[in-house]
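The other protein chains are all here in position, but one chain of the complex has been omitted.
Chain IDs A and B follow the sequence of writing; residue 1 opens each chain.
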Amino acid sequence: MEQKGWRDIPIGGMILEAGNAVEYLTGGWRAFRPVRGEAACIHCMQCWLFCPDSSILVDVENEKMAGFELEHCKGCGVCASICPVNAKVIKKAGEELERDDPRLCIRMVEEGKFQE
Amino acid sequence: MATKLTPKELSKRPERLAPGHRLCAGCGASIIVRQMLAAIDDPVVIANATGCLEVATTIYPYTAWRVPWIHNAFENAASTISGVEAAYRSLVRQGKIPEQNVKFLAFGGDGGTYDIGLQALSGAVERGHQFLYVCYDNGAYMNTGIQRSSATPLGAHTTTSPAGKVIPGKQQNRKDLTSIMAAHGIPYVAQAAPSQWRDLMKKTRKAVGCGGSAFMNVLSSCNRGWRHGTDETIEITQLAVDTCYWPLFEVEDGEWRLTYKPKEKPPVEEWLKRQGRFRHLFRPENRHIIDELQAEVDRQWERLLKLCGEA
Partner (left out) sequence: MSTFEALQGNEAVATAMRQINPDVVAAYPITPQTSTVQKFADFVSDGLVDTEFVTVESEHSAMSACVGASAAGARVMTATSANGLALMWEIVYIAASNRCPIAMSLVNRALSAPINIHCDHSDVMGMRDSGWIILFSENGQEAYDNLIQAIRIGEHPDVLLPVAVCQDGFITSHGMERVEIFEDADVKAFIGEFRPQWPLLDLENPKTYGPLDFYDYYYEHKRQQVEAMENSQQVILDVAAEFNKKFDRNYGLFEPYRLEDADVAVVAANSTAGTVKVVVDQLRDEGLKVGLLKPRVFRPFPAKELASALGHLKAVVVMDRSISFGAMDNAGPLFLELVAALTLHGVHVPVADYVYGLGGRDILPREIEQVYRDALKMAETGQVERLVTYLSVRE
């Protein structure tokens, strides 16, 4: 955002555009990104409940989890850690899995290594 | 009809905290705010004490808040919201603005609540303003660099109670603020955690609907200050609950009620060992502090069970 002079901004430090923080793209912070894996999403919306950055996309009409909002997602990995499908996959595997294991529903992939 | 407390229905609600705020990846505070605001269907006006939540969400010229929001200073979220609430009641009573079932909230960290903000909080609830004060308790003055607060657990390393050669971390047990607030005799007081989101949301609704002053103390993990992975937020929060370091209960019109009883009560050590801020306690010369903390957790848990009629 271009820096404005004192005459061009509201007085008293007020910010009149509610929620304009969306213009600040925190997606650039990521070291890892959440990616959909092989295990099918059950659209339980738990990831939506626990995302600190309001970055789970929701298809309201069809009541489905529609993906990750990558302009703001910081790659914290909370979604992957609480995903119940991930938990099932890990239990089935009977061992600890790597965070980017393709069998998971939500996997966390290193940003640099990610390929579309 | 209030929104049903299911993730599917709740996920249809508009996001009142926009993305683009600069809280750390995996911060507990924003999870708490999102869950609580999703649970409230009515319009809200928020006063926020200085701290991580306030600073990271309102770096000029950006604001992540899509609701009316005011930050005044560090110790006065409760007195600020008292003024907003008084203005609302006055203007509605005089017919200058319409009655809109507005819910007034104040958010403060443990810094702005247990310590510097305690007076304003006590005064505001004593006067009976209709508002909900939410303390997002991450156990230290995190925003200014992880300094100890009266909410910091015994033995924790903070930058003002460091684990050094002579003194191994914080020397005092944490203050039981929730009991202090219950002693004010206000209609609703609760302790909650975002890992038990349904419990948190039910409590939020009771709190904003109680017709008087309400207080909720919500455990907010801080991966920077507690030293754990960014993805472990919910897991570590739940461990705090299960070890009974952070029991979940409510006090409704003076009636104490336990709202969550862990199936198993692991030793508090299970929670401590996951966090870097307690690493020094696992040295042989410091292990007795873990025992002290366990004894305190057990004492408080027994006391709570008695109060809740579960002993």
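The definition used in the following text is that a contact is a pair of C-beta atoms (placed from the backbone, for glycine too) under 8 Å apart; a residue touches a chain by one contact, two chains touch by 3 or more.
Predicted model, so just to flag it, every value in this text is computed and none were measured.
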Partners of the unshown chain among those that are drawn: A, B
Hidden-chain contact residue, picked from the options B:L10, B:C24, B:L105 or B:A120: B:A120
Contacting the left-out chain in the complete assembly, out of B:S30, B:S79, B:T113 or B:T233: B:S79
Per the touch definition above, residue among B:T6, B:S90 or B:Q171 touching the missing chain: B:S90
Contact set of chain A toward the excluded chain (per top definition): 3-6, 9-16, 18
Those residues of chain B which, in the complete complex, touch the missing chain: 43, 45, 47, 54-55, 58-61, 63, 65-73, 75-76, 78-84, 86-91, 93-94, 96-97, 100, 102, 119-120, 122-124, 126-127
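Here is the rule we go by: only the chains that are shown with their structure count from here on.
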Approximate Å spacing (C-alpha centroids) for the pair chain A, chain B: 24
Residues of chain B defined as touching chain A within the complex: 7-8, 10-12, 15, 17-31, 34-35, 57-58, 60-67, 194, 197, 229-235
Contact set on chain A toward chain B in their complex: 1, 4, 9, 13, 15, 17-26, 29, 43-46, 48-56, 58, 60, 63, 69, 71-72, 74-78, 80-82, 99, 108
